[in-house]
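For this depiction, one protein chain was excluded, whereas all remaining protein chains were kept in their positions.
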Amino acid sequence: MLQNIFFGLSLGAVYSLVAVGFALVFNILKFSNFSHGGVMSFTAYAGYLAYIWIFDGRISGSVMFLAVVLTAAVAGAITAVGIERVGFRRLRRNQAPVIYYFISSITLGILLENIITIFASSNFYSYPVFFSSKNIEILGMSFSVADFVTLLFSAAALAILLFVLYRTKLGLAVRTVSFDVNTASLMGIDADRVVMATFAMSGALGGISGVFLGMNYSLYPQLGQLVVKGFIASVIGGLGNITGAVIGALLLGIVEVALIGMVGSGWMPACVFVIMLVFLLVRPRGIAGVIVQEKA
Amino acid sequence: MDYIYSILTLTGITMIGVMGTYMVTGLTGQFSFGQAAFMAVGGYVSAMLTLKFGLPFPLVALVGSAAAMLTGLLVGMPTVRLRRDYISLVTFGFGEAIISVLNNSAQLTGGAEGLVGIPKRVDLPLVIVSVVCCLFLVACYKNSKYGRQCLALRTDELAARSMGIDVNRMKLVTFLFASAITGYAGVLYAFYSQYLEPGYYNWTVSAEWLIIVFVGGINSLTGAMVSAVILTSLPELLRFASAWRILIYCIIVLLIINFRPNGIFGDWEISRLWKKRKPVQGGLP
Amino acid sequence: GNLQDLSGPTSVLGNAVTRGAELAVEKVNAGGGFKGDKIKLVTVDTKGNVQEAIKAFNRLIDHEMAVAVLGPPVSNIGLAIAPIANEKKIPVVGSFIDPRVTVQENGNPQPSMFLIQPTSTQYAEIIASYANEKLGFKKFAVLYDQSNAFAVSMLKPFKAYIEKRGGSVVAEETYTKSDKDYRAQLNKIKSAGADVLYIPNYTQDLVITVKQAKQIGLNLPMVSGLDAAPPFATLVGDPEAAHNIYFANNFSDKEPQLTEVRNAYKAKFNEDPINKAYLGYDKVTVILKAIELGGGASGPQIIAGLSKVKNVQGTTGVLTLSEKTHQPLGLSMVMYKIENGKYLEIGRYVPESHK
Amino acid sequence: MTTSSTRGLLQATGLCLAFGGVKAVEDFSFDAKPGEIVGIIGPNGAGKTTVFNLITGVYAPDKGSVVLDGIELTGWRQDAIARQGIGRTFQNIRLFKGLNVLENVMTASDPYAPYNFFSAILALPAKRAADRQAAQKAREYLDLVGLAGMEDARPESLPYGLQRKLELARALAIQPKVILLDEPAAGLNPSEVREFIDLVRRLHERFNFTIVFIEHRMEVVMNLSHKLFVLSFGKLLASGEPEAVRRNPEVIEAYIGEEE
Partner (left out) sequence: MSYLTVQDLHVSYGPVQALRGVNLKVDEGSIVSIIGANGAGKTTLLNTLSGIVKPKSGSILFSGKPLPAKACNIIRAGLAHIPEGRKIFPGFTIEENLLAGAYIVHDKKLVEQRRDAMYARFPILAERLQQQAGTLSGGEQQMLAIARGLMSDPGLVLLDEPSLGLAPLVVKAVFELIREIRDKGGKTILLVEQNAKKALALCDYAYVLENGAIVLEGQGQELLSNPAIRKAYLGAE
C-alpha cells in the first residue's frame, strides 16, 4: 500500500514536471499549450545529441546528468521562445481569442513531433544510465535514485517558480500580462518580453521534463504526448494555478496507480474519467482555482 | 478513380464528423476534445448489431446515432454546467474512457485487434447524400432560434440568461444533436471501411477536427465545411513530399491561423449569396 | 508499392521496412533489373492510421499502378485494407502477424493477403513451447499493452498453448499506450508466484518494463517477442536489468545470408538495421519470386505466384507460403537469451507441434 | 396573493447579501407599482447593482424575498425570472458579439418561439413563419429606439451610445412587466442624455411598464423618476419624492454633495 503510494508519487512527480511547464503558459496566456509536448520530445532528443556529440567520454554519472539537463533546458527555452515567435506573437498582435492559441499550439505540437519523426525515427535511442541503478531499501520498499532525483527536481521547480511568480517583479509582470496585454503595457510592462520570458521558463521546464522522460522511458518521437497528463493535472489543479497543477499531478499519479491496483489498467482511464467528473461537479473550479465571479 | 472515390468518401465522412465539432465549439463555444469518441460509439454499436443480430443497415444506422446521442446525454448532463477548459478536459477524458472500454471488452468489440467482417454498405453516393442532408439539418439548426440562442450564450452566458435563455438546456440540446450527427459519421465509417479499431478514435482526431473548424472560421459553417474538404485532401495532395507532408500541412495551417485570424471565411456564410437577393426569405442557411 | 507508416507511433518500424526494401530494389536494379526491367518502389505513408492507410492503399493501386504492395508491420492496417486488396486483386505481402489478416473467419485465405513471417499464433506458440518445454516453466505471468493489437494477438495463442500444456497463467496484467509506469502491475506480478513473465510488447515498453522490474526487485526470467532483439539491450543500458530474458527472433545475426544486407544498410544509412529492415528486404525478394512463378507482373499473376512460393531463401529464413493460409509454413525462430545485457544465441527452434 | 396596484408590481422585502465579509446589501426593501418609474441612487459600492442582481436571480439573497405580480421569485433561476417578465440592461454593456443587431433583439423572443426541434432542423413552414414574425417584431423595437437600418451591423462596431440603445431594445423585446436599467446614461454627453430621457418617456408611455433604474446623473434622476430610493452601504438611507430626497441633508452629505 505504502509502496503503491510511493509509486504514485514518483509517477506524479514526472507528471508534475510536465504539468508545471504546461500550467505556466496556461497561467499567463490562458490556453492549453499543447506544443509543450513537442518541446519535451524535441529537447529530449537535443539532450541526447549533446550527450553523444559533446559529453560522451568526457564526463559521466551525475555530472553528465546535470550537463544533459542543462543543455536540454537551454534547448527547451530556445525552442519555446521560437514557438512563441512563430505561433503566438502574431495572434497576440491581432488580439485573437485564446482559442486560436490553443489551435496554434496543437498544430505546433504536431509539427515538432513530425520534425523529430523525419530525422530520428529510423531507430530507437536512449540515454545512458546516469545514476547507480542500485535500489535503496527503506521500510521494505525499494526506491531508485532516479525517483528521488525526479521528486527533487519537481519540488525545486515548483519552489523556484512560486518565488519568481509571487516575489519578484517579473512575476508581477507575468501575472499582470495574464489579464490583459494592452492594459499591462499601460503599466510600462513590455508584454512581448514577459511572454517570451514565460515561454523560456516553460520551455526550460519542458527541457528538464524531456530528459526525465527520456531517461525513464527511452526516446521516441511521441514521447511528448505525455503532455496530456500535464493537461489533465493543470486543469484539475485549477486552470493554470501552478501549485494546483503540482497537486493535481501528484494526485493523478497516485490515483492512476491505485486504480491499476484495484480495477486493473484496462478500466483505469474510464475510472479516471468518472472520478474527474465527480470531482469537477463537486468542485467546479479545480483544486486551487479561484473563480473571478461574474459580476453583472 | 477508386483512389479519388476513397478520398471523397472519407472526406465526406470527416465533414459530417466536423459538423458535430462545429456545433459544439462553433455554436456554443464549448470545447469538444473527445468528439471522435461519439464516432466510435456510433460505429461500434451499429457494426456490432449487424454482426451479432444481422439487422439491416438503415436500422442500425439509426440505432448507432441514437446510441451516440445517449452517450452524449450521459456526458453532456454534467458537463454543460462546467466552464470551457473543464469541458475540454471532461470530453477528453471521455474519449480516452471510451477507447479503454472498447479495448477492454475484447469479447464484444474485438479489443485492440479490432472488429472485422463488417459488411460494406456505404459508398460514395450514400456519403454525398448524407453530407447534404446533415448539412441541411445543421444549417437549419444554426439558423433557427436554437442557433441564435447558442451564439448568444457563447458570447455572454449571464446576459443570455437575463434574456430568458435556458443556457444549460440549450447547450445540452446542441451537444446531443452534435453527438448524434457525429455518431452517424461513425456509422458511415464503419460500413465503409469494414474494419474498426479503438485506437483510431483518440484525441488527436478530435483535435484535428478542431483545427479544421478554426481554420475555416469558427463563426462559419461554410468555412468549416470548406476547410474540412481542404484539410483532409491536403495531405493527399502533398503526398509527393512523402515524410515532409505533415510538416507542410502544419505550416499551412499555421499560416492560415496567423494571417487570417478569423479563419478563411470569418463569419461569411454561403447563404449570404442568395439572401441578398431575397431578403425576406429567412428560412434556409 | 510500399505502404508504410513513416509517421505516427510505429514509424520506427515502417521506416526500417522501407529502408530494407529500398536496399533490395537497388540491388536488383543495379544488377540490371529484374528480367531486364527496372523495378520501382513507391512508398506511401499511412501515419499509422487506418483511414489514411485506406486512402494511401487506393492511391498505390489506382494512381501509382502498383502491382504488388509491401504491407506494414501493423495488423490493424492489414485488416483494414484486406477487403480492398481482395476486390482489386492486388497482392499485399506483409508482416502483419494477426492471422485474421490472411485467413478469413470461414477458414479460407484472404485471397490477396500474404504473410512472410510467422503468424502471431505460430509465433506465440513457439515462444510458449520453448518456455514451457525447454525451460520448464509452468506458472506464467503476463504483462501486455491492451491497446496494442500486436501485443493482444500475441497473448491469446500463448495462453491457449500454455493452458493446453498444463501450465497456467497466474497473473495477467495490462497497461495502455499512454501509461508509462508499470510498477503497480509488476508489483502485483511479484506477489503472484509466477515462474516467468511473458511480455509480448513493443521495444519502448520492454525497456521500461525491465528497468522498473529491477527497481521493484522483481527478478523473474522473462520471455518476449522479437522486440527484445537489438538494440533493446543497449537501450536499457543497464546490464543488470537486461538480464535473463528469452526471446525469439526471425533470424540469427550470425546467419550468413544477412551479412550482405547488413553491410549495405550500414553503408547507406549509417546505422545498424533492426529486424524489420530484413523483413522489408525479404518482402521484395518474395514478390519478385512470385512474379517469376506466376508468369507475369500483374496483380492476379503475382497472387498466383505467391501461393506457389516455396523454399525461397530470404534473409529471415527459408520461406514457403501455404496455399491454404497464405502464411509461411514451418518457419522456425531463432531463440535468444539476454544475459547481463549480452545476447546469447541459442539456436533455431521449432516446437514439436509445428513439425 | 394580491395584485392590486397599491401593493406594487415588483416588491423586494428585506434583501440581504454578503460577499465574505462585505455586506453588500443589508435589509433593503422597496416596491414599484405598475407603470411607476423608480430611481435607485447611492454612492459607489452602495449595493445598487447588487440589488438588481438579486432581483434578476444572478445571486440568491441570503435573506429576503422578491415578488413580481404576486409570484414569489426568490431562489428562481435567472432565465426563469426573465421569462416571468423582468428585463434588464447592464452597467457594463453586454451584447452578443456573435450575432448581428437584429439577431441580438430576436434572441429575446427565441425562448418562446412556437416551434420545436424538428421543425427547426427541417426548416418547416411553421418555423419559417415564426422566425419571420420574430424578425418583424425585432425590427419594430429597433425602430423604436432609433436603430432602424442597422439590422445587419455587428454590435461591437456600433458607437457606445448606440450599443446602449441596442441593449435597451433587447430588453424591451422580452416584453417585460418590469425593466431594470443599470446606469443607462453613463457615457452619454449632456445632449445625448436629453434624448435619452425623451426616449424613456416615450417608451414608458407606449408600454406603460414599470421602470427601475440606477443612475448617477442627477438630471436623469430628477427628470424621470416618480419615486427615489437612496442606498448607502447596503442600507436604505432615504426614499420618497425626488425633490424631497434631493434636499435631504443626509443624502446630500453621503451622495450628492453641496451644489456649486
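For reference, chains read A, B, C and D in written order, and residue numbers begin at 1 within each chain.
The definition used in the following text is that a contact is a pair of C-beta atoms (placed from the backbone, for glycine too) under 8 Å apart; a residue touches a chain by one contact, two chains touch by 3 or more.
Keep in mind that what you see is a predicted model, and the values were worked out from it rather than measured.
As a test of the contact rule: which chains in view would the missing one touch?
Result: the unshown chain touches A, D.
Can you work out which residue in D:Asp27, D:Glu140 or D:Glu192 touches the chain that's missing from view?
Checking the options D:Asp27, D:Glu140 or D:Glu192, the one contacting the hidden chain is D:Glu192.
Tell me where the left-out chain touches subunit D, residue by residue.
19, 22, 41-50, 91-92, 157, 159-162, 183, 186-194, 216, 218-219, 254-257
In the complete complex, the non-displayed chain touches which residues of subunit A?
Interface with the chain not displayed, on the subunit A side: 169, 172-173, 175-176, 179-180, 182-192, 290, 292-293, 295.
Just so we're on the same page, only the chains that are shown with their structure count from here on.
Any chains in contact with both subunit A and subunit D?
Per touch definition, common to subunit A and subunit D: B.
Counting only C-alpha atoms to place each centre, which chain is farthest from subunit B?
Ranked by distance of C-alpha centres from subunit B, the top chain is D.
Provide the C-alpha centroid distance between subunit B and subunit C, rounded to the nearest whole angstrom.
Chain centroid spacing, subunit B to subunit C, equals 36 Å.
Between subunit A and subunit B, what distance separates the C-alpha centroids? Give it in angstrom.
That gives a centre separation of 30 Å.
Identify all positions of subunit D at which a residue touches two or more other chains, and write them in rising order.
56, 58, 90, 94
Residues of subunit A that touch two or more other chains: which are they?
Where subunit A meets two or more other chains at a single residue, that happens at 114, 117-118, 228, 266, 268-269, 294, 296.
Could you pull out which subunit D residues touch subunit B in their complex?
Residues in contact with subunit B: 56-58, 77-80, 82-83, 87-88, 90, 94-99, 103-104, 106-108, 110-113, 115, 117, 120-123, 127-128, 130-132, 134-135, 170, 174.
Which bits of subunit B are touching subunit C when the two form their complex?
Touch residues, subunit B against subunit C: 1-7, 10, 96, 99-100, 103-104, 106, 111-114, 116-117, 120, 189, 193-195, 197-200, 235-236, 239, 242-243, 245-246.
Using the touch definition up top, name the residues of subunit A that touch subunit C in the complex.
It comes out as residues 3-4, 7, 10-11, 14, 114, 117-118, 121-129, 133, 135, 142-144, 147, 213, 216-218, 220-222, 225-226, 228-229, 253, 256-257, 260-261, 264-266, 268-269.
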